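With one protein chain held back, the other chains of the complex are shown just where they sit.
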Amino acid sequence: MAALANLADHYNYIITIFLMVAGLYVVIAHGNMIKKLVGLSIFQTSVYLLYIGPAKIIGGTAPIIDAAFGVYSNPLPHVLILTAIVVGVATLALGLALVVRINEAYGTIEEDEIFERDIAE
Amino acid sequence: MSLDLIIRVGTKLILPFILLFALYVQFHGDFGPGGGFQAGVIAAGMVILAAITFGMDAAKRIAPPRLVEFMVPLGVLIYAGTGVVALLMGRNFLDYSVLGHDPVHARELGIFLVEAGVLVTVSGTMTALFYAFVERGR
Partner (left out) sequence: MISIVNAALLTLLATVTVAIVRQRSLFGVVILAGAYSFLMASLLIALDAVDVAMTEASVGAGISTVVLLATLHLTRTREAPVRRHNLVALLLSVVVGGALVLGTLALPPFGAADAVIHHHVAPHYLANSVRETGVANVVTSVLADYRGYDTLGETTVIFTAGIGVMLLLRSFRGRRRARDDEDGAQ
């Protein structure tokens, strides 16, 4: 019973780590570069959850000050993650631009085929 | 360009409201959710929607590539310039409390200027990204 209560208390962490590990797996195991970048985004989004989860206070509200409320969730992780999201898409676009150039140079976006061509040359 | 009539007319109707919503998100960011990052992305989304529906030429009439490229560094300059003005007025970099007659209003003004810088850079960069990818495919 205690273990079940602990699971309910830490369920958000467990899912966060599952997303993180799934992203890591895609980055390692898949050779397709677009898939790799999507995996990297999943990894990145799991970090958003890792920050935002602990910021929540049960019974609190969004951190916009109003006389009607007394308890607010922690605004600091929100600020850090807000900027991280926009930086994340900018870096994703940079990665995809590299993928486009690699596809033009090698005619493929599969890692294995690129390595084979490098060895053949 | 023989897309569905409903899409073309519907898009034409909502385009100005998307831009208006972006401005609302920008200027109401002090009191509700929003700010420069979100407003910039929504404004860029308007240009992307126009490009998808009416083609790149129409999008480029709304947001000329020259202007978009100019906006990318301009926002960072507005942001850093606000900090430098505070520096020149004898305070720390990005300490806005000297920009006005009393510290609270000065800091509000500083936040407004900085958010404007963020809006300019984010909307410019996102539109420029989209243009770069589409131009490559031509």
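We call the chains A and B, going by the order they appear; numbering starts again at 1 in every chain.
The criterion applied here is as follows: a contact is a pair of C-beta atoms (placed from the backbone, for glycine too) under 8 Å apart; a residue touches a chain by one contact, two chains touch by 3 or more.
These numbers come from a predicted model, not from an experiment.
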Touch partners, limited to displayed chains, of the chain removed from view: A, B
Positions on subunit B contacted by the hidden chain, ascending: 25, 29-35, 37-38, 41-42, 44-45, 48, 69, 72-73, 75-76, 79-80, 83, 93-94, 96, 103-105, 107-108, 110-111, 114-115, 117-118, 121-122, 124-126, 128-130, 132-137
Missing-partner contacts on subunit A, residue numbers: 5-6, 8-15, 17-26, 28-32, 34-35, 38-39, 41-42, 45, 48-49, 52-66, 71-94, 96-101, 103, 109-110, 112-113
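The rule is short, and it goes like this: only the chains that are shown with their structure count from here on.
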Complex contacts: residues of subunit B adjacent to subunit A: 31-33, 35, 37, 41, 122, 125-126, 129, 132-133, 136
Residues on subunit A engaged by subunit B in the complex (per definition of touch): 62, 64, 82-83, 85-86, 89-90, 93, 96-97, 100
